[in-house]
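Note that this complex is displayed minus one protein chain, with the remaining chains in position.
We call the chains A and B, going by the order they appear; numbering starts again at 1 in every chain.
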Amino acid sequence: MKTVEAMRDFFLAGDASELEKAYLEICGPSQGEASFDPDWQEVEFAFNRLFVGPAALEAPPFSSVYLDGQSLVMGKTTLDVRGMYGALGLESPWKNTLPDDHISLELDAVLAINHLARQTEQVEIQELRKRFMTHMQSWVPLFAGKILQAPSSHPAINHVAKCLSQWLQEQGEQ
Amino acid sequence: MNNHKEENFMTTTNNAAEVQPGSCPLSRRNFVKGLLAAGLVANLPCGLLRPLQSEAGEIVYGGDYETFRNACPRNCYDTCSIKTFVKDGVVQFIEGATESTFTRGGLCVKGYGYTRRPYSPDRIKYPMVQEGRGSGNWKRVSWNEAMERIAKKILEIQDKDGSLLGMALSKYSGNFGITNYGVEGMMSSLGYTTRLTGTPCWPAGIDAQNFDMGDMWCNDPEDMVNARYVILWGGNAAWNSVHSVKYVYEAQRRGAKIVVIDPLLTQQAAKADEYWQIRTSTDGALALGMARHILDAKLYDRDWVMANSIGFEEFADYLRGNITVEWAAKESGIPAANIIALAEEFATAKPATIWLGYGLQRHVNGGATVRAIDALVAMTGNVGKIGGGARYGHLRTWGFNYHALLQKQPEGAKGVPGKAEVKGDFHFAGGDDAAALSYSDRSLNINKTAQVILDTDDPPIRMLWVACKNPFSQDFDRNKMIKAFEKLEMVVTVDQFFNETVAMSDIVLPVTTLFEEWTINASYWHYWLSINERAIQPMYEAKSDIQIAATLSNTMNELRPGSCTFPTEIDSREWMIKEFNQGIYDLFGISSWEDLKNGPAKAKMHPASWHDLKFGTPSGKYEFKSELAEQWGNKALPEYVAPRKQNNKYRLLTPHTKFGLHSQFVNLDWSEEFYPEPFVYIHPDMAAEKDIKDGDVVRIFNSIGEVTTTAKLSTVVPADAILMYEAWFKNNPYNVQNVVDDTSSDMGAYKTGQPGVAIHDQFADVAKV
Partner (left out) sequence: MKKQYAFFIDAERCIGCFTCAMACKNQYHQPEKVIWRQVYPLDEEIYPYTERAFYSLACNHCENPTCLNVCPVKAYYKREDGVVVHEQEKCIGCGNCIRSCPYGAPRYNPEVKKAEKCSFCWQRIDAGLKPQCVQSCPVEALQIVDLATFDKPGAVQYPPGFPKYPKLNPSVRFVLPRLPKIIGREDI
């Protein structure tokens, strides 16, 4: 689960040091292709061009952009996701200022859902987990693909995208 | 189908009874039972998501909407009153307010795009810093950090120059909400700074109307239905004031003749009874030709002229000595017989009115043109009449307190020695703190922004604050602007979208949209007043202009106490309320600003401007002969001023597109569906000469620069002109300012501080690529 938390923190990172910290959590002390030392300033510039701005985002980190068509946020999908958090008794602390379907919030929700799924046999929880994972399956691969193909793609960020894809695949197999 | 309540006309797809594919089976009504009881929610490992604030499962608004009042703050005649429908904190859709007879329930193609605008993922979300201007390498910073960088630069300028004259403001009409004058207030609260004053929009005409009548004051546009004759001269209401068109139609239905005079066959021209294709910039000649004939035929209102004007005899002498219908025909391209016929029709229809557009006066002779047309309306006795008037604009409903605008410079601030009144078309507050005032801001011409940045010294302009403006898209001579920006040490831009100016900035600050801020909106055309409520929370980290000012002030005072007098903490809603005064309440017949929450209010004004015939001129009368005009470097009479000499093969016209307002709207993806790309319009005859076919890529070029785009053949443009619409497309380098220079128009300095700019006196050639 550490990986999920780290990925969650990565996609919400505000600067180079936060990126580095989250990245190291994702990779662990020594893991294969991740054992290179990027210029974190460069990573920050690329990260912003992909996910933050101020120009148009190369890989918007919101599900509704991929599911609602025409790069919409705060539309039907965002509000559906909000509804799923609500079903858990949860809401985003940035409700109405940051779209609820930001990848980091969704990863946070996965932490909640998986935790609950282990704690209780309730059918509704299992159903909700299935539905939420289906939701993530429907857009996260597109998001990861967008990252890899982006003009500003960076190896470090690509690595995180691949981790995200791999993790999602494992979730599906469970 | 679903049953629904009276107010619940939109059934949502989240219906508890039906499961929609892709949506949550648990409607928001249902909370997974027992989770709370089992104490499971308390121990969730989430780092971000938190327990629902409201009682779990409670639907805040059910199927109903929360409604708010907003208004479009753009630079547009119509300043629409908006009703906003919000559900669960998200704008769902908007409508025009039905309470306003002017807005009448509908907006425009741009306004309806607002539903999209706050939620566009391209929106600037956070303060960001560009490492290397133009590099595209942006870092996100906190508001504190952004303010620190800015504050340190401001203090550095203060220490280096002993004043803040090295800090300049580029601001105009991107947002006309009254509280947005807090940006100017912020500048004042820092010290004496450089202000780019004047206006690219309508200054020549403002001066002209002031010389003639002592103010710019138009009839209520809703009274146009009473006109028996309407000339829309050099203005395209169908694109620029869609809500006014219904009044023109109604006048027409009642029997009025509608005439459009324009170099282009505009949309409004297509709806006229008669359209005159005039040779650009010769409108003054045409008006004077008409005046000559009206004089000769003794069709002028002698009684009116005798009682209410001065200088008519001199004007008549000028006409007899210098103007003939034949001459006017030759100059304007309009047949003499038509000039005579129209003159007689106009003079004998009672009342008759002329709507003077702003494009009309964006010429080197624009002010003179407006004076000549004003004279036509006056000599026929149509000034001061319901259904009459020389309609241009007004500011009679803008008498707010300007609390946000009026801030005091810090103790000991230095500026340009001497008390000089900073002027602008919307400059409402005169300097009344005369006692302490021995310095003033430095005023430079907004219409020559690039040139003044390049030329100004002692001290030079080191830092530019850009708000409610987009110099790279709007200001003239783009190539010169690039050079000018190279001189600037720091550029701070406040905006919603990543436009060309943001790309050339060092720091960008995210600003709120209309739904996310409190302000008030009046119009310079109709007589209605709207409140603009904060309907949704600001997205991401956006702040309004006055919140930004407060934030900056906070940091300034932390670094150097007393360096900024702007309050460091403000309540935006309170600041909106502070703008109201009894004068406004009386004018609009409301007892409190809260009345506006029920809908816009209309000023209790006589529909006819100058109905009391008490003109604001030195003589108190309509001045055909104006000494004031002469003092300001013009002729005292509305004499003809020749057009700008042609300096390239074809005239180039760059009016607005109906889909956007300058660089706003066309970049939204909703707009891109209907208006995906720009074109240059050329006449088939010109195209044939140059072997250009419909759809060919062509360059438009002159000594200023060039534009490359796709050609469309059309007969709406005359064979000696090129037409391109001014707009900013998101992923397209198209920018008409590449080929537009900053030549001044003849008037504007008197009332707006700087001369205007001859935007439509440009010339270029075109060639296939």
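Here, a residue touches a chain if its C-beta (ideal position, glycine included) is under 8 Å from a C-beta of that chain, and two chains touch if they have at least 3 such contacts.
Values in this document were obtained by computation on a predicted structure and should not be read as measured data.
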Where the missing chain makes contact, among the chains that are shown: A, B
Candidate in contact with the missing chain, chosen from B:87, B:228, B:243 or B:751: B:243
Given B:48, B:329 or B:608, the one touching the chain that is not displayed: B:329
Listed residues B:229, B:392, B:525 or B:659, member touching the removed chain: B:659
Touching residue (missing chain; options B:276, B:426, B:593 or B:763): B:276
Interface with the unshown chain - residue positions in chain B: 1, 4, 6-11, 18, 20-22, 93-96, 104-116, 238-239, 242-243, 245-246, 249, 260, 265, 267-279, 329-330, 333-335, 338, 658-659, 669-670, 673-674, 712, 714-716, 718-720
Interface with the undisplayed chain - residues on chain A: 67-70, 72, 75-76
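Heads up, the rule we're going with is that only the chains that are shown with their structure count from here on.
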Complex contacts: residues of chain B adjacent to chain A: 13-14, 22-28, 30-36, 38, 40-41, 43-53, 56-57, 88-90, 118-126, 128, 131, 136-140, 142, 498, 502-503, 508, 510, 536-541, 669-670, 730-731
Chain B partner contacts - residues on chain A that touch it in the complex: 1, 5, 8-9, 12, 14-15, 44-45, 48-49, 52-57, 60, 62, 65, 67, 70-76, 78-80, 82-93, 95-99, 104-105, 108-109, 111-112, 115-116, 119-120, 122, 124-125, 127-128, 131
